[in-house]
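Not every chain is included here, but those present sit where they belong.
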Amino acid sequence: MSKSITAKDLNVYYGDFLAVEGVNIEIAARSVTAFIGPSGCGKTTFLRSLNRMHEVLPGARVEGQLLLDDDDIYGPGVDPVTVRSMVGMVFQRPNPFPTMSIRDNVLAGYRLNGARMSKSQADGIVEGALRGANLWNEVKDRLDKPGSGLSGGQQQRLCIARTVAVKPEVILMDEPCSALDPISTLAIEDLISELQKEYTIVIVTHNMQQAARVSQKTAFFNIAGTGKPGKMIEYAETSTIFNNPTNQQTERYVSGKFG
Amino acid sequence: MGDRVFSGLALLAGVAILITLAFVAIFLSFNSVGAVYREEEGLILRQFLEYAYPLVIGTLIASLIALVLATPVAVGVALYISHFSPPRLSKSIGYLIDLLAAIPSVVYGAWGMSFLGPALVPVYGWLHQHLGFIPLFAGNPSQTGRTIFTAGVVLGVMILPIITSVCREIFIQTPKLHEEAALALGATRWEMITMAVFPFARAGIISGVMLGLGRALGETMAVALVLSPGLLTASLISSGNSTIPAEIALGFPEAPPGSERQAQLIAIGLVLFVITLIVNMTARWIVNRHKDFSGAN
Amino acid sequence: ACGEANNPGAENGDGNGNGEANGGAETSEVQGTLVGGGASSQEAAMTAWTNGFTSVAPEAQVNYASVGSGAGRDGFLGGEYDWAGSDSAMDDDEWEQSKEICGPDGAFHIPAYISPIAVAFNVEGIDDTLNLDGDTIGSIFAGEITTWDDEAIAEHNEDVDLPDTPITVVHRADDSGTTDNFTEYLEAAASTWEWEASDAWPADISAESAQQNSGVVDLTSQTNGAITYADASQIGGLNSVAVWVGNDYVEHNAEAASQAVASSTPVEGQASNNMAVELDRDTEEEGAYPIVLAAYNIFCNEYPDQETADLAVAFAEYLVSEDGQQTAESAAGNAPMSEDLRNTAMDAISEITVAE
Amino acid sequence: MPWWTGLAVLAVSALFGAALSSLISFNFALWFVFTAVLYVMISYAVTRAKVNRRQARDKMWKNLVYLAFIIALLPLFSVIWSVTSIGIPGLLEPGFLASDMQGIDGTTDQRSQEEGAPVLGGIRHALVGSLLITLTATFISVPIGLMTSIYLVEYARGGKLSRAITFFVDVMTGIPSIVAGLFGAAAMGWFLGVGNSLGLPLPSRSTMGITAAIALSVLMIPVVVRTTEEMLRVVPNELREASYALGVRKWRTILKVVIPTAISGIAAGVTLAIARVIGETAPILVTAGFVVSNNWNLFQGWMTALPVYIFRQFQNPTSPNFSDPSHQRAWAAALVLIIIVMGLNLTARIIATIFAPKKTGR
């Protein structure tokens, strides 16, 4: 399991607007890679192009090559669904399915695809995933209640549980902790380290401490101004980025950090 | 594979509609030739137009009355259900209004004919007496209440639940986030509604109104039952005017097969078709003008 | 409200008993379903006929859709109906067309439903018939006479105290055979009437209207001062006009009506057994009532298969039989055909054949 | 403002309303109108004077919204009253639901009206006809309509075809029902003609239940498309993306996420569409004919639907001079028809509440 990701000259467009330009990056399997950078620089956009979620938006498209191990996921004949079932995603805003109970939300990846399973098997998956997302204790008594009744943080953890439950090869996380309290965040971070043993993880975060704590490598994105495309400025070991960046922009950005 | 089949089916369904409609159009055009062309006289378009234009105007008047009466009430009722009624009751209240949609047009026709029409007679008399100088209320006030206005009111009642139902569903869908944003800015409930609910529901309201209008334009039986059709007149309170569907329903049963009369009736059916087309084009255009700002983002 | 069916003629469903109700009349062996459609004027009579026919022919069923005369002929010519009911006869084009489905002799008409058309009114203060002549009726319906105490009316009714109620003319909103027959009368008998006879009421007279006979009658009953024309069997409690014919006022009555049909000119040029007639509206004959409606039942001279032909013959014969005419009269109140007319019709029906 | 202000204003409005209406000529309708108008105006003025302009406007609109609701109820109660007052006795006649009109003619009704014999005859055949025809029409229209709106919302990206479909669906809403009926009959006639000339074992006549169902579908499809389209559009994209991100195929996402989220709206739309056609008269009369006895076969023979039954009983009473029994049957049948639509409506609502998004939390 777990695959590496290689982007070659990747341009990401919204219609005619070039949002991210010329990204070249190699992300190793079984590692955690963090994307940092100011708001609007295209982190989310680039992340979404990694599992072909980008093209879901009308007019959105991608140029260049993106290899999962050695297969170009944008190659001809490649099914985006296969790509997405290999590359899971946790969104910036929690989005549990409002029609489903907490339990069904966790099982959504299976249920929606029509997979059959015994009740005990399902129970196992639900408990495992919810424990992993540090949500089990809070919801174990109301698994059949709707997922939308939870608080923001609880909802986001539910979404993480849902993604983890389908055991993809790569997990993309777009600021997964931005709505979480420190304790939950810690649990998620632990979970990330845990998952890292088997999966490739890419995480967008604004919290540089978090990037420093969880990732081995960090990519810094920046944008020259409105209407300009976002670019990947530097990509290196996390410690290098935070302590000894080559690029001046990176330097300026990380030194503005807090705490 | 599943995706292919499913999207294929979806496409097929859409195309099936187009084909059906093409057949309807062919059926209508083919059978209405006799109304505009006669072997001895050639094109008799003028004659047909003279026949058709009062009907077109009558149809529009009736539908317009219905829309003007029903739209504000329907939007009000939908708002009542979505934002004003006690939350526990809103479902049942919505159900109550849906009952109006459950009543078949024959029954509306019977009701309009035997109850509403007679009840409006004194109103017509009053309007004529006091506002008779306005052309709308000139003419002989009807003694039976079988006027285009009565027909419009019946149509209004008939389309009320349609518009209400569509609006209500949309109003309920308004994101809480936006409603709360408005409230937090210190908006009153009504201001919140104008700020968050109406903009979000704009397309839906127009859609519902168009649905209602379509119903009003095409309604046959109710109009045929409550109206004393006759000459085109500006007066809403005397008998007269007619609508296209009523004219077809009243004329078709006795129209001799293959006759010019039959062709004429089908031809005005085609005209109604074109009217709906124009009305809907206008609506789409209004909706699309503000597409960027649509609420579904 | 649920439970057992309450139909009086329930025997037809399970096919046990038969014609008992009919006083032991002969029953026929024909079976199958005969379908027809057309004029609504004869609907009430047709309901009685189709019911009555099941007691004559227990194995057979007859359906009639009162879709209107035009639509009925349309359906008949299109092969959808086995026979059609129509307030007016087919024109020659239609008859030519009927040869496609009815063989070389085409179709023929039987005037099986005959009914006078009453000029009925509702005026508070007038509790009896009014006497009027054709000209006055024409002026009233043209909207030229607007109150009931108009001189033209008073002239004919010297001993009636006429109120000054305004006249509300009520006519048929739908195109109708009744209108056609009534305007034919006006065209012939009223010099004050300047429109051609037609199924549709003249578009340039502004008046009240309603659908079907029951509609105009109801509306007239509800409106003080209203006057209308309707199938005489349907006017209920309304008073009606005695019409000036020759040298007397004649009230509508059944005999006069069927006499009017029997004595009128046959239409030439169609099938030899055709019974379509040209009614004589401006008759001066004593005691004749000229405003009459005859609804035809149009049958084929040739049916494609034996079963349909047998059914058609049996049903047509039942329609014009004394029994059939009486059934209709008691249910619908129309005028039974005269003896002569019935015999002619029987002869015409006997010419129905089956295609080789 | 103290709590009793509203009541006080109402009382004042009612008083002045009564006074004003008796100036013209007192009746309850007039009184209601004056009271309502005065109430809205006075409470605006009072709130404006005592609180502020914004609250006054809020109050005014609130009153207007409530008023709209009351106005909407008036015709409802009026219609329901006219239907039930005559319809309920008719419905309670023994055997009304269990019998058809076989054997009922003018003499039967004359006996009922003149001698007070029970009103015979019922609506079994019409009930069967209506249910069969409407259900068939629903089975034809809902899949086509739903799939079309899915195509429009989920698949089409504003291409020419989708614009054409949306546009023509709109046009379709304007087809008068009688035209749909004529078209249905013509289309079926043509189809059978072609089929028969090819030697297929088809019925020879087009007048049958299925033709009516097809004609009704023409009327129903656009209603289904327009309402469901609107409902699908407001399903947030977030949910679709969440599903795609789990590696769920688009069609499964649509079936399992989008449709369930929109189900209450869809159910309402379908109910609306059914209600639209179950009351149709003209198209059924010209496509399915009119019979007095029962027929379960959609593909052979004529059928009667409830509205046709009502219309005929109303317009052409079985006994022209003794029309009370016919009118009673007509109103009772109308009542049954209304109850059926209400039942459908209720079913749709139950379905909707079972599957609807749970709307708690933010």
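Letters A, B, C and D name the chains as they come in the text, with residue numbers starting at 1 for each one.
Keep this in mind: contacts are C-beta pairs under 8 Å (C-beta built on N, C-alpha and C of every residue); 3 or more make two chains touch, one makes a residue touch a chain.
Keep in mind that what you see is a predicted model, and the values were worked out from it rather than measured.
Q: Only one copy per chain type is displayed here, so what's the full stoichiometry of the complex in this file, written with the chain labels?
A: The structure file's complex resolves to the formula A x2, B x1, C x1, D x1.
In the analysis below, only the chains that are shown with their structure count from here on.
Q: Identify the chain whose mean C-alpha position lies nearest to the mean of all protein C-alpha atoms shown.
A: When every chain is reduced to its C-alpha mean, the one closest to the whole-protein mean is D.
Q: Just the number, please: Cα centre separation of subunit B and subunit C in whole Å.
A: It comes to 37 Å between the two C-alpha centres.
Q: Hey, how far is the Cα centre of subunit A from the one of subunit D, in Å?
A: Chain centres of subunit A and subunit D, defined by C-alpha means, are spaced 48 Å apart.
Q: So which bits of subunit D are touching at least two other chains?
A: If we look for residues of subunit D contacting two or more partner chains, we find 236-237, 249-250, 252, 314, 362.
Q: Would you mind listing the residues of subunit A that make contact with two or more other chains?
A: 81
Q: State which pairs of chains touch, listing all of them.
A: Those chain pairs satisfying the definition are A-D, B-C, B-D, C-D.
Q: Spell out the residues on subunit B that touch subunit D in their complex, using ranges where they run on.
A: Interface residues on subunit B, with respect to subunit D: 2-3, 5-7, 9-18, 20-21, 23-24, 27-28, 72-77, 79-80, 84-85, 91, 93, 95-108, 110-111, 114-116, 126, 157, 160-162, 164-166, 169-170, 173, 176-177, 180, 188-191, 193, 203-204, 207, 210-211, 214-215, 217-221, 244-245, 248-249, 252, 266, 269, 272-273, 275-277, 279-281, 283-284, 295-297.
Q: Report the residues of subunit A in contact with subunit D in the complex, numbered from low to high.
A: Checking each residue of subunit A against subunit D gives 51, 53, 56, 58, 81-82, 84-86, 88-89, 91, 93, 95-99, 108-109, 111-114, 145-146, 148-152, 155, 159, 162-163, 166, 168.
Q: Once bound in the complex, which stretches of subunit C touch subunit D?
A: Against subunit D, subunit C makes touches at 1-10, 12-13, 33, 35, 37, 40, 43-44, 47-48, 50-52, 54, 61, 63-67, 71, 75, 78-80, 211-215, 231, 233-234, 236, 327, 330-333.
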